[in-house]
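A single protein chain has been omitted; all remaining protein chains appear in their positions.
So, chain A:
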Amino acid sequence: MAPVRLSNSVLGSFRAASRRSALWRRACLYHSYEYNQAPPFPPAESAILSAALAHVPTHGFTSGALTQGARDAGYLDVSTSLLPRGVFDLIYYHLVTQRLALKDSVQFLAEGEKGKSLSIEAKVRSLTLARLCANEPIIHRWQEAIAIMAQPTYAPDSIAELARLADEIWFLAGDQSVDSSWYTKRASLSAIYSATEVFMTQDTSKGFIETGKFLDARLEDVMKIGGFFGAMGDWLDYTGHSAVNVLRSKGVRI
């Protein structure tokens, strides 16, 4: 019987998974272009969790969805109790796979092709909207998911995944910053994304138009604040340099 034969190998992979969860949450981001990155989940878990996601619209993020998924993938029902973090693994699977799907789901006109290419801010907006759209099939269950993610046990992993999403969006938008603005950009985008995601869970407008407008308003706020601090920084810089240069011209040895 196929499910029974598979259970031994599944047990093995699930035991290894709890040791391996640290590998999945790699802090290091060094990205090599010379070989493909390994798939983030081993085949057995991938099969169960992807099947389980199909049941989330009906069952929600519950162990019921996981059980249905295990059955659909041809494993025993009890296999799901070996997932190290239970239902959170299902949410995590959704987060990771949707983040990795971004680079294939959104393509931008290459520079120099016909028509104007977008600015980085516009690309960030498109990518964020694309990622929000990926939540559409399960948006009516997303509030439970957020509640589970907010639990103290799972909050660090959720926040790390949010940071990775922000990094992915900026990278795909073509951001080349390598100074402290690397941090401020990702922090602000993480805040905007999570606020918009929560807004979307209670948005009832057609095609989530209100969510789009909410996102535009938040992005504009960030531009204004960024613009203000940038201008202040420029002014301080200029005033400081001018003061030093005036003193030097008066003969002060600095």
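Methods note: a contact is a pair of C-beta atoms (placed from the backbone, for glycine too) under 8 Å apart; a residue touches a chain by one contact, two chains touch by 3 or more; residues count from 1.
Criterion: contacts and distances are computed from a predicted model.
J.: Name the chain not shown, per its UniProt record: "Ribosome biogenesis regulatory protein", "5-demethoxyubiquinone hydroxylase, mitochondrial", "Ubiquitin fusion degradation protein" or "Trafficking protein particle complex subunit 6A"?
T.: "5-demethoxyubiquinone hydroxylase, mitochondrial"
J.: One chain is left out of this view; which of A:His31, A:Lys206 or A:Lys250 touches it in the full complex?
T.: Once the missing chain is taken into account, the touching residue is A:His31.
J.: On chain A, where is the contact patch with the chain that was removed from view?
T.: 9-10, 12-13, 16-17, 20, 23, 26, 28-36, 38-39, 42-44, 103, 106-110, 113, 118, 126, 129-130, 133, 167, 171, 176-180, 182-183, 212, 248, 253-254
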